[in-house]
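As you look at this complex, bear in mind that one protein chain is not there, while each of the others sits in place.
Residue numbering begins at 1 within each chain, and the chains themselves are lettered A and B in the order written.
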Amino acid sequence: MHAVRTDDPPPAPAGPEMPPELDDTTLVVRAREGDVRAFSELTGRHQDALYRLALRLVGNAEDAQDALQDSLLDAWRRLDRFRGDAAFTTWAYRIVTNRCLDLLRRRRETVGIEAVSERLAAPDAPERTAEVDAGLAALRVALQGLPDEQRACFVLRELEGLGYAEIGEITGASETAVRGRIHRARQTLAGVMRSWR
Amino acid sequence: MEVEEELTQIEPLACGRDAADVWDHAVAGTLDEHERTCPHCRAAAADAAGLDGVVHRLAAERPIPPPTVLDAVLVSVRDAVAAELRPQDLVPLDSPEGPARLARPAAARVLRHVVDRMDGMRARSCRIETELAKSTIGTATADGFGVSVAITVTARFGVDLASVTARVRQMVVAAGEQALGVPVTRVDITVEDLWDES
Partner (left out) sequence: MSERASEPSTPSERASEPSRPRIRLGDAAVARIAAAVAAGVPGVVSLRPDLGQTLLGLATSLIGDAAPTSGATAAVTGDHAEVTVTVVTALGHNARDLCAEVQRAVARRLEMDAGLTATVTVTVADVLLT
């Protein structure tokens, strides 16, 4: 039996498989209906930002990659529970943030927080001298020494540039609490930078 | 400890100013007269400036994940989709040679593709429901399976919605017949949103 070709539609640019006009909502709806390629496009668009967040929360590449992978799989499974009114990025940020906080909590329970922060706070810790930009190295170390919730709010605001309202949605905290956490984080970090200067 | 943190307000500086406000002003370069002269505010502003520079350098870093992460995710997702194919995910086809069916997401993908190729329209949701229908093979007409299709789309500002949706309807019916091998008895099109060509 011969193969039957579909009619070509009227002259429209036969573009790539994923036309650029597909906004996040369109991709989410398609992915929710089983379109894996739409999910691939959606995650491809946002994986850099999600990875960056994970890396700054957990402090090392390996854990961040695990967190990203688990978060994206989680996102796929929970797509039908995603309400279209929130932005996909906010929802995805929340999944990543929660997963990283869980990881940090589990890590703390096995390592012991005091030992870690003592080591990080030591003025001649090895992390200080490894980097060309020593100030950056000091900040990185100090960031990992912050309490988890403070670090999350600080990273989302100061490194990802999100607003207080969105951070509140992501962390499940009130805007007042978010503002307070960011301020306390700044105080701590400024103290570290002050003594380093 | 976290609970206590929630309840504490941001302590004001000794001069009475809100420390977080002073901080924000310092970073934005909008310190007022008092904040520029008061020793407490100046100390807070100095802290802010000292931190801000290095924070910017950290923010400028753009680490990216290795492609293996997304690859692994998509492998798992594709496996999950195949493994979870349930009976209701299958569209029956009228083969004279035995039971034949088409995965519903695959059928939806084909019909969305048809919509996407229209200038000025893009498909979102594509729901396909099986219906009993008369189907014609050669000169014989028989009771068989057909589908009704409900699509939501976005369209470009300025397109003639009536004519484009009419054309899309025709293309979906044609694709059902030619690509899927199933008669399309109905096509509902809802324009959910519009986009700007900017």
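Worth a mention:
The definition used in the following text is that a residue touches a chain if its C-beta (ideal position, glycine included) is under 8 Å from a C-beta of that chain, and two chains touch if they have at least 3 such contacts.
Given the structure is predicted, the values throughout are model-derived calculations rather than measurements.
Set against the missing chain, the residues B:Ala28, B:Val75 or B:Ala166 yield one that touches it, B:Val75. For the chain left out of this panel, the touching residue among B:Ile10, B:Ala106, B:Leu161 or B:Leu194 is B:Ala106. The chain that is not drawn here is touched, among residues B:Gly16, B:Gly29 or B:Pro96, by B:Pro96.
Chain B residues in contact with the hidden partner, per the touch definition given at the top, are 74-75, 78-79, 82-83, 85, 90, 93-103, 106-107, 109-110, 113, 178-182.
What we mean here is this: only the chains that are shown with their structure count from here on.
By the touch criterion given at the top, residues 1-2, 5-6, 8-10, 19-20, 23, 47-48, 50-51, 53-55, 57-59, 62-66, 69-70, 72-74, 76-78, 80-81, 89, 104-105, 108-109, 112, 114, 116-119, 122-127, 152, 154, 156, 167, 171, 174-175, 178-179, 193, 195 of chain B touch chain A in their complex. Here chain A touches chain B in the complex through residues 4-7, 9-10, 12-15, 19, 21-23, 25-26, 29-30, 33-37, 39-40, 43-44, 47-48, 51-52, 55, 61, 64-65, 68-69, 72-73, 76-77, 133, 135-136, 138-140, 143, 147, 149, 158-159, 161, 173, 177, 179-184, 186-187, 189-191, 193-194, 197, going by the rule given at the top.
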